[in-house]
Every structure is written in structure tokens, then in C-alpha cells.
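Removed from the display is one protein chain of the complex; every other protein chain stays in position.
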Amino acid sequence: MGLNNRIPAGELAQKWSTYKSTCKLVNPANKRSLDIIVVGTGLAGASAAASLAELGYSVKTFCFQDSGRRAHSIAAQGGINAAKNYQNDGDSVYRLFYDTIKGGDYRAREANVHRLAEVSGNIIDQCVAQGVPFAREYGGLLSNRSFGGTQVQRTFYAAGQTGQQLLLGAYSAQMRQVAIGKIKEYNRHEMLDVVTIDGKARGIIARNLVTGEIERHGAHAVLLCTGGYGNVFFLSTNAMGSNVTAAWKAHKKGAFFGNPCFTQIHPTCIPVSGDHQSKLTLMSESLRNDGRIWVPKKQGDTRKPNEIAEEERDYYLERRYPAFGNLVPRDVASRAAKERCDAGYGVGSSKMAVYLDFASAIERYGKTEATKQGKSNASKEDIIAMGKDVVKEKYGNLFEMYAKITGEDPYSVPMRIYPAVHYTMGGLWVDYELMTNVPGLYALGEANFSDHGANRLGASALMQGLADGYFVIPYTIGNYLADEISTPKINTNQVAFDEAEKAVTDRIHHFMNVKGTKSVDYFHKKLGLIMWNQCGMARNEQGLKQAIADIRALREEFWKEVRVPGTADSLNPELDKAGRVADFLELGELMCIDALNREESCGGHFREEHQTEDGEALRHDDKFMYVSCWENKGEQGWDLHKEDLVYDVIHPSQRNYK
Amino acid sequence: MEHTTINLKLKVWRQKNAQDSGRFENYDAKDISTEMSFLEMFDVLNERLINEGQDPIAFDHDCREGICGMCSMHINGRAHGPWQGTTTCQLHMRAFKDGETITVEPWRAKAFPVLKDLTVDRSAFDRIQQAGGYVSVNTGNAQDGNALPIDKDKADASFAAAACIGCGACVAACKNSSAMLFTSAKVSQYALLPQGQPERTTRVLNMVAQMDKEGFGACTNTGACEAECPKEISISNIARLNREYLSAQLSL
Partner (left out) sequence: MTWKEYFTSSIGKKLVMAFTGLFLILFLIVHATINGMIFFDDNGEMFNYYAHFFSHNWIIRIMEVGLFVGLILHAVQGLMLTFQNQSKRPVKYAVNPGNATSKWYSRSMGILGSLLLIFLIIHLRHFWIGTKASLYITGEEHNLFEEMKIVFSELWVVVFYSVGVISLCWHLIHGFKSAFQSIGINSPKYNGMIQTVGIAYSLIICFAFLMMPVALHLGWIQ
């Protein structure tokens, strides 16, 4: 299969408007008879489903949760970027485009990213119109804050619950279409296969998670908006149910997987507290606006943080990256934390943590507040108290969450943080139209690989999910469906559906009948550990080769030894998990293969063999200026296809945040 | 933080499916770290049940950071357990004493039928939202975000209402299984914003009608919903809903 990224010709800044003016359209009467399946109801899925239904298409949505509103986009805290330049600080579409490409360490497509920057402003407008209660200034206008990897304030937010508010906005638009019958919802359903007929995606096989019933759904196009695969590491900031299954089934049906090894490790998460740990909790990047990150200057220092004097603290990000300081991109901040902990400067009982300290911010805000209130001779205690109030207003919910999880008061003791798996830049390969190489099969949001290169900037995931769903797919899908208007409603009694359903049923039957000795979680945890140790923040050839062998062995053991209790015809969370972990066990191998193949360091992918003298990522643009597109060959493994990355406007250089 | 281990006795509601009448089963949870979350304690218990060849306990959960609204346990008589402003997933075992017996039940309401064990069907909330919990604005119609200045206090109050995670703790905590807090939070979010004005009247009428149709009870203003809401949504929203409903009816 050849790869055509379908990037329109012409000037970069004109490509999208040219595309929009020239793509094929489907007339309203024809739209009604075209069915579209949307799998996943996060930002990308809900926004796409709502927008397509508004246009007149007949849409079906699927999600494994009990309601569309629960998709994990809801947990995004910090904000959403948009090149509005409301702050008059020099922002522009070009700068957002440039920052995103640079932040992604020059491994993203120029045309996609430019389009993303172009539509970013429309997203804010759309969300405001839907009644999303963004933070505002006293004058009634929208408020902004800054995020990592940028020098402007372009992040819009709603306290520490921006993802929630944006998702509920998209969900409300989706519910409006459900009410008028344009969208039919299938909640507590899991997609277990894509059905292709004559090479085109024509439907899916889904399992009703309550009754266990296997269902066939036909459609003229299938959109996978199923998020990322960070849970391959077992411990991540993803939701417990987040999984790769939908994307993986598509991959096995011919869709290429792009850059699977590009994983984002988020620098500010609450550290692991014990073996029981089921997931990791993120502390928003917005905290790095005001918090300062440090470790003791002395190795193995066991003193309490408040007993360590100012001059004995190493604010290592400010020291190493004076220009960006605590607001360096995520990959850089994470690696710096790992470097300090590995060198023996870590803090806390596990020594795998660094401090995120608000003391100086509290004092600074307290002084400003004292001046504002005209208290020129306020005591130190008063200043601290006023400062705490300001910090509480800005980050209250995050501080509370930290206190609940750790039992410590972050207003008086610095937070302990450590990097954790957060986002996957890799995903299904898609062209400019967000279509995979399987015609009629699309991937949107985190599920695709397209916009963030090797590292995503903070507050850009929400932007991409909504850009794809609200402003890209409504145009690009028409370009495909215009040629499908004479295709009648998809008949689900065709052989392809029979075969797909049989494969799904057989697999479930297999899980139920292994009757092994070990739980699904046992395998998931083992896989996670392999991935974290060998394919996490730092990777090397030997480790990756070992990991591949270990994963293969684990996979074999899984199919022989897994124990799935209960029955297949009832609500059975263990059965759901078994299917997901089986797919992770295959994906993990591909991630390691990809990481092994990419003999350079870029963004979140850090190969120890390839670093500069001062430990920064060292790219090899001459050899790896491409997207790795992996084709599944079943038992034979994978074939690598390369999509060359062509930079017409930006000149890739060594990223510099100093 | 120092952590210790404790032993607990659990009394958990088990119910095969919606038709089954259900009963309590007792379990011992041993060597539970006080650092665990309540759901991690259930993970440990389930792992043991699987290893012993028993059916693990089904419960809803997803994000485990207190925002998706999926987790839903009634713990020792309290929706989401003893901590205020906390979801079950954020409740940590520090809240319990060694040797304590903990009773865990599903949300109980006619409108939230039990699907299995501690898992209930909350699709009634989706249908209330469908009845009018939106602003009818198609994608692409929007004016510039800053073209419409909004009073900061109003925007903040709207956000406070919009923070609802739709977990259903309000219904679970209410002696009448009333969904007034949920419905009022959504109505308030839009009633406070200029974007919500064009559909203000129809929204409140339709959402309340759907709420009643779903089989939730009426409000007795006991305030239990507010006390148990993990996002601490105020019952002043319920007053607003009452006001909105009355003025919608009075409007000519």
C-alpha cells in the first residue's frame, strides 16, 4: 500500500483555505442517507459526532463508559491554546504553528500543524457560544495563562477543569443531536473490530458490555476517536478504561500505525506510593507558572524540605534553562527530573521525586495583595495568608486533590512530583484529511499521530481534539463521502461481517476458556513495568531488544495462563480488560520495535546513545526526518513505511530553551 | 506521609443483574495500606477473589481523579464515603480505622436501576440533558469569543454550577432520590450566561418535565445533596431552578 498524505499544493498558509474551497461537497438530501460511526465520545468524538449530525449525516456514537460525558478528555486540567493574541503579547497563527512544530522537535507535518493553528481561534469562539464558562477578567473578557514551551499567554482555561468544561460543551451539542434523533448513542459498548469490504471501512463489530451481546453496525465511514494508548504502561495518567483496542483492530485490518514510540511523559505527577497503585494523577502544567522545581544540592539529603535553606537548593530547571526556566516543554522537564533523581538527588521516601514549591509564589502574591489592600506594614504571616488565598483561587482544586491523595498540605510543604506517562503522540497514521490508509476509516484526536510530532505542548491536546472534530472532519469527510452517495445502506449480513463477528466471538470464547491461574492485571502490571523500564523516559538498544523478547514471552504466557472469571453474556469488567490487555501486549512490542528503529533522540523519545554533551536530545535529521508508518503483517510482524517530513517554511534546528 | 496497614471487614452488596434481588456478602480486606484509595482497596480485594476463583465485585470507575463522575459507591451510609467534597476514587484509606466494618452499597433509586453489584444505570441523566441542556448553536456559527463580555461573577457562578460531574451522588444522598441538584446545576449554568438566554424558558420547562418522567422524587430542601456533592454544588442552584421554572410558567 502506498502512502499519500494528500497535502494540498500551494503556500503553507493557503493550503487549508484552498482545500476548503475546492473539496467535494455532499448535498443535504444525500447526507441524510449516509451513515457515520463515531467510536469514542471524548473531545474529538463528541465534537465530530455533533458537527456531522448538524450537517445532516446519520451518526451513531459508541463509548465504553456509561455516558458520553465520562470520556477521559474530561480530566484535562490546564487549558486550551488558541492564537487569539488577546493579550497583545505578539501571538499569531504563525507563532502557534512554530511553537508546536518546535515543541514537537520537528517531527510533525507542517501543513497539519498550520491548519491546527489557523482553526484554534474558532474553537474558542465555538466553545464560548456553547456556554462553556471560561475564566474571565473583571472587564468580562476572556482570561489567559501561559504554558510550557511558549513565551506568550495563549492558554484559555476554566479553573483546573478546562477539559471537563470543553467536553461537557461538546457533549451538550451531541445530546442536542441525540434528542432530535440525528445521533443514536451506544453507551457501555466496546468496538471490537472494524469491518472492511473491498478495502473500504464499512462498519464495526461492537459488544454490549452489559448484556455481552455482539452487535453489527454498518456505515459509510468509521471515525476512531478513541484516545491514546498510555495505559500500555499500566501506570499512567489515563483513565482506567483508556485502551488501544479500537485503534489496534484498525491497525490489524490494514491501517498503519504512526510513530508508536512517541510517548509523552508528563513532568508533574504525584509519585507512586506503593505496589497497590492503580493509576497516576497529574498535577497540571499550569502549576509551573508559579511553582518552582528544586532538589537539595546535597546528594541523599534526608532533611525535611522546610529545613533546607535557600542556598542549599538546586532550582535545576532555572539553572539549566534560564530563558524558559520552569516552563520548558514537558519532555525536557521530565528528563531533567529523572536525571536529578538518577544522580541521587531525589526526595521523599522513594527518592524518586522532586519538589514543586509554591513558597515564593505565595510570598510574591501576598506582597502584591498587601499593596493592593493598602497594608504597607503587613506582617509576614499576614502576607503569607493573603498569598495563600491568591494561590488557592488559582489552583485550589489541584491543591485539594494533592492533599487528599498524599495527606500532606501543599500550601505549607512543597509538593512532591515525578514524571508519569501522560499522552501518546503516536497513533494511527492519517493523511491531511484525517483518513487512515484504509479508505473510509478516519482517526481523530489523540488516536491519530498527526500534529504533535515527538512531543506535545501543554494545552494542545484539547486544541487538536476539537480542531479535528469541529473544523476539520466536517470538510474532509465530504470529500470522501461525495463518492459514496450511490452506496446504499450497508447491509450487515455480508460475509465480511460474518467473519469479523466470528473472530470476535472466538476470541471471547478463548478468554473464557483459558481458565488459567493469573488475573488480567497481573499481566498488565508486568507489561507496564517492562515498558516503563525499557521504553520509558530513556531507551537504549539493549534494553529495547530485551523488552521485545520479554513482551513476546509475556504474551505467550498471557494466552495460556490468564484467568477471566464470570460469563461472556453479562457485565464482566474482567473480560473487557482481558481484550484490552491482549492488544496492549501486541502494541508494546511494536512500540519497542519503533523505538529501536529510531536511532536518534527527539522529543519524548530519548535514546541514550544519542545525546549532546550536556545531555540534551540529539536528532539525526539526515536519517530520521520521517514518520514511521508500521504495517501489520500478522505473525510475520511489521513492515516499515516512511513518510518523509518536508519542511518548506521552518528550518529545523536543535531545540534551545536556554 | 507515614503509612500503616489496617485490616477491615467489608459488607458489600452483590447482585447478579437487574432482575436479581441481591444480598450483602462479607469479605475481609487484610493488610490495606492507608495510602491506598478506596477503589485500590477494591482492586486488591478483587484480585484476591479472582485468584480464589470467585466472581469479582463489579463497580463503575474510570478516571480515578475525581472528575469523570463514573465511580459511585454508598459507603457507610454516605454517598462517596465520609470525606466532604470527594468522589469514591479520591477517598483514601486514611479515612478508616483498623478493624472497622465498612458497608458498601450501590446508589439506590428507582431511576438508577442496579445493573450488577455496585454498578447502576444513570442514563436518566443523559436524557435530562437531552431535553434541553445545551445551547442550540451549530458548529461554525460563533462570533468572536470576546465579542460578548460576561460579568466575572456571573461567569464564576456559572462555572461553579457547570463543575457538576453527573455522578448521581445527589440522587443517592437524597431521601426522595431527587435529581434537582443535577438538573438545577445544568439549568443554572446556562441561565447565568447570555448565551443561554434565547432558550431559557423552554430549557427549564423541558428539563424538569424529563426529570419528573424519569422517576426521580421531589425536593424537600433537606440539603443532603449539597452536603454529599463531590463538587460541592450549592442548593442555591435549586432555588434558581425553582425561580426559573416559575418565571418560565409566568412568562406570557
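Here the chain labels run A and B in written order, and each chain numbers its own residues starting at 1.
By definition in this document, contacts are C-beta pairs under 8 Å (C-beta built on N, C-alpha and C of every residue); 3 or more make two chains touch, one makes a residue touch a chain.
Treat the numbers as computed from the prediction; the structure is a model and nothing was measured.
A.B. asks: Report, in label order, the displayed chains that the undisplayed chain touches.
C.D. replies: Within the full complex, the chain not displayed touches B.
A.B. asks: Given that one chain is not shown, which residue among B:N17, B:T103, B:S123 or B:N146 touches it?
C.D. replies: B:T103
A.B. asks: Looking at B:N76, B:S123 or B:S136, which residue reaches the missing chain?
C.D. replies: Here the residue in touch with the unshown chain is B:N76.
A.B. asks: In the complete complex, the non-displayed chain touches which residues of chain B?
C.D. replies: Chain B touches the missing chain through residues 11, 22, 24, 74, 76-78, 103, 105, 108-111, 173, 175-178, 180, 205, 208-209, 211-212, 215-224, 227-228, 235-236, 238-246, 248-249.
Just so it is clear, only the chains that are shown with their structure count from here on.
A.B. asks: Touching chain A in the complex: which residues of chain B?
C.D. replies: 1, 3, 16-17, 33, 35-37, 39-41, 43-44, 47, 49-51, 53-56, 58, 60-70, 83, 85-86, 90-92, 94, 115-116, 119, 121-123, 125-126, 129-131, 133-146, 148-152, 155-156, 158-159, 162-163, 165-166, 189-190, 193, 195-196
A.B. asks: Would you mind writing out the residues of chain A in touch with chain B in their complex?
C.D. replies: 47, 50-51, 54, 65-72, 74-75, 84, 86, 121-122, 124-142, 158-159, 161, 163-165, 168, 171-173, 175-176, 178-179, 185, 187, 210, 237, 239-241, 273-274, 276-279, 281-282, 400-401, 404-408, 470-471, 474, 517, 519, 521-522, 563, 565-566, 570-574
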